[in-house]
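What you see is the complex with one protein chain gone and the rest in place.
Order as written gives the chain letters A, B and C; numbering starts at 1 within each chain.
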Amino acid sequence: MELKVKTVKRVDGFQEALYLPAIFNGLKLTVQHFFRNLLGAKDVVTIQYPEEQRPVSPRWRGRHRLTRREDGFLKCVACYMCETICPAQCIHIDAGDHPDFSIEKYPVVFDIDELRCVFCGLCVEACPKQAIRMDTGVIAMAYSSRKRFDYTRDLLKDTYTPNQRTKYTNIPLPKTEDEALPNSRGIPSS
Amino acid sequence: MEAVEKEIRNDADASIMPIEIGPAHPAMHGIVRFTTYIDGEEIIDMIPEIGYLHRGFEKESENSRWIQITPYTDRLNYVSPILCNIGYSMAVEKLFGIEAPRRAEYTRVIMGEISRITDHLTCVGAAAMEVGAFTFFLWFIKAREYLWELVEQVTGARLTTNWTRFGGNANDIPDGFLQELHTRLEQTKDILKECDALLTRNKIFIDRVKDVGVISKEDAMSFAFTGPMLRACGIPYDIRRSDSYSVYDDLDFEIPVGTVGDCFDRYLVRMEEMWQSISIIEQASDKMPAGPVILDDRRVSFPDKKEVYGNIEGLIDHFKMVMDGHQPPLGEVYMPTEGGNGEVGFYLVSDGSGTPVKCRVRPPCFNYVAAMPYICKGEYIADIVPIFGSVNMIGGELDR
Amino acid sequence: MSTEQSIGQLTQLLQQQFPKAIEGFHDHRGDETILVDRKEILAICQFLKDDERCKMEMMIDLTAVDYINETPRFEVVYHFKSLSLDHRLRLKARVPEDDCHIDSIHALWMAVDWYERECYDMYGITFTHHPNLKRLLMYDEFEGYPLRKDYPVDKQQPRLELREVHERYDYERS
Partner (left out) sequence: MDVLIGILLIPTVQAVLKIFVIIFALVMPLATVLTLMERKWSAMIQDRVGPNRANIPFLNNFRGRGALHIAADGLKSFFKEDFIPEGADRFLFTIAPYFGFAAAMATFAIIPFAGPIGDFTFQITDVKPGLLYIFAITSLGVYGTVLAGAGSNSKFALLGGTRASAQMLSYEVFIGLSLLGVFMVYESTQISVIVNGQNTYWFGNLIPKWGVLTQPIAFFLFFTAMIAETKRAPFDAPEGESEIVAGYFLEYSGMRFAAFMLAEYIALVGVSVLVVTLFFGGYHIPWLHLWESAPQWLVSLLQFMKFTIFTFFFCWLQLQIRWTVPKFRFDQTMALGWKKLLPVALGNVVVTAFIILIAN
């Protein structure tokens, strides 16, 4: 494509020099907004936060969770992939042997320091067992003590509940865990 | 200047008064300090001090793997994070000598232009707010909110997007996204029209920005201005055209340029660029090809999850990719891309290992802030506000 | 560094003009790169700016790279862009650690001032004849040069006493 140049128009003529026409035009707009919102808050976009929560996208990267097998045991095999790729180095894993031979290894310790976490989602991509996920839909964590941000294994252990807080009805919500997979091939999951 | 210095040192009644604008001051967008010397209301001289937001981007990058830098680039320009994501990923792709698939490039164009609009909305809105047009600012922020929700739908976050990968994107646009995009763009257009009617022809506003902060073509080039700042001086330098990266060659748009190079021109150029970006997005969404959004190349991308879960080769590849990291070939590249307020260039040096030897980002607003004393001299103290607003300093990018 | 043996136009031109100063060149991924002698940097930049065939109106970027295991250790990297002729050039100059300085080119482009200050701040490379070579991003009392490879990433600097306020009002500018 060839380079097309457009010179912007600097409007500053007699009509502007009178001040009043532009001010009346502006007043027309603001008064319009004022009365529309006075009589029914039609344009108001504010969300009354604690009572009313913003619907988030199904892809929202919120607080982590550790998924579980059908028998309820953690899927994580303590392979250290998420710990390796984490840019913020906020994941700490200690592996341990499990007496059950069908489970080779499991994380004895799985800590995530949510204060250090940058919510990049690389751990989810790196996990070969879809054991760690960020689809809890928890937007903000606010606690009065720093200690409470150290999420341990048992706090992270979670079963999947579909994220209800979405208003994008045209985007179907993932119903099962398989549908909620991060899909690196880029084929839409539905 | 020596005369001024002498006067200040020796004469207690000198009419020149130093005044600290910043670091914490309502007109300073990030944290930056201008020690300003004023004579009455006129600025005699100004000494900028930056570095309050220095987080050691380059040092951290040299101690991270290539993929771990991507989240860091979100935080460079925090009003248009995706543009920095794209810039970094394209630089690494250049280092690898690969190109992302067409669909990935088209989605990058769409998301990048959305980011450019949000960048301009924030910049123009904040500049207008500081000359008193508060309503204008909040209406713009409303428009930005519409667009950020689009960003959130695709990337899963509003600001910390971390969306691009090497050779493609982390994920494709969701179903129904293009319709949603269309409605959001219509809303944004309405707001743009409304705000244009509110402010552009208001003489009070014109007085505030016209012939304020003028910089000539030659000086702008000498200061290495890029983006809207240079275009406002009348030079149609747009990297989307001059270096024609990505798929911008398939898309038709005009480059708005100004004539004088003052704050009014910068405002108008940015306003026009938003319209051009909207048109680019519309064209790109019409032309959107089907296909994958990331290269199937074991050097650069994680294997498909189905392979990772399903067979041992995929798992091994995945494991190697995570443990060793990306290993671009030996070499150095400089990849310029058009960021929100100018040329965002990544200069990368690789020695073939998993971490970069050098990851330098060329921040566009660095030059603008360096030029602030030059632009501001002789203006009134109240003019710092529109000038600094039109400069669009982003602390994260400036200090890195 | 992998060198691809296609010689760009600017490289040829510079080889004619400064046959002794050119220490190497390559064309990796299409970025024309020339490694020059640091003593000639000012003359070469002057030539690049003024010559009709180069016309580098903009000095886009200036930075340095620390190759800690090589000698000379540092490499100052300049990126130029010509708007009228639409080409880019990367210029590099090696700077040894023990004699860590290079000529300043601040007189040619106004953008250079801060870039050189930043480079000095981060790598400790002195740009001789620079009018105001002070730290830019770091504070004045900072010890060491943070972007050198031998500066540990987690090193802590000592806390400072609060400076007196009136000190700031000293009008220090050339």
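Simple rule for what comes next: contacts are C-beta pairs under 8 Å (C-beta built on N, C-alpha and C of every residue); 3 or more make two chains touch, one makes a residue touch a chain.
As the structure is a prediction and not an experimental result, all values here were calculated from the model.
Visitor: Using the touch definition given at the top, which of the shown chains does the missing chain touch?
Guide: So, taking every chain into account, the missing one touches A, B.
Visitor: Among B:I82, B:A104, B:V357 or B:I384, which residue is in contact with the omitted chain in the full complex?
Guide: Spelled out, the listed residue whose C-beta touches the missing chain is B:I384.
Visitor: Of A:L3, A:V45, A:V108 or A:M141, which sits in contact with the chain we cannot see?
Guide: Looking across A:L3, A:V45, A:V108 or A:M141, the contact with the absent chain belongs to A:V45.
Visitor: Touching residues of chain B against the unshown chain: what are they?
Guide: Looking at chain B, the ones touching the missing chain are residues 17, 19, 21, 25-27, 41, 128-136, 138-139, 142, 198-199, 202, 204-205, 207-208, 380-385.
Visitor: On chain A, what residues meet the omitted chain?
Guide: 20, 23, 26-27, 29-31, 33-34, 37-38, 41, 43-46, 48
FYI, only the chains that are shown with their structure count from here on.
Visitor: Could you name the chain whose CA centroid falls nearest to the centroid of all protein CA atoms?
Guide: Centroid comparison flags B as closest.
Visitor: If you average the CA atoms of chain A and of chain C, how far apart do the two points sit, in angstrom?
Guide: So the centre of chain A lies 41 Å away from the centre of chain C.
Visitor: Over in the complex, which chain A residues touch chain B? Could you list them?
Guide: Touch list, chain A to chain B: 1, 3-12, 15-19, 21-23, 25-26, 29-30, 45, 56-61, 79, 81, 84-85, 87, 118-122, 125-126, 128-130, 134, 168, 170-172, 181-188, 190.
Visitor: Please give the residue numbers of chain B that touch chain C in the complex, ascending.
Guide: Touch residues, chain B against chain C: 1, 4-5, 8-9, 18, 20, 35, 37, 45, 47, 50-51, 54, 56, 58-60, 62-63, 94-95, 97, 219, 221-224, 226, 235, 237, 242, 329-334, 336, 343, 345, 347, 349, 357-358, 360, 362, 366-367, 370-371, 374, 399-400.
Visitor: Within the complex, which stretch of chain B touches chain A?
Guide: 64-65, 67-72, 103-104, 135, 142, 145, 149, 152-157, 160, 162, 168-172, 174-177, 179-180, 194, 197-204, 206, 210, 234, 236, 238, 241-242, 248-260, 264-265, 268-269, 271-272, 292-294, 301-305, 308-309, 315, 318-319, 322-323
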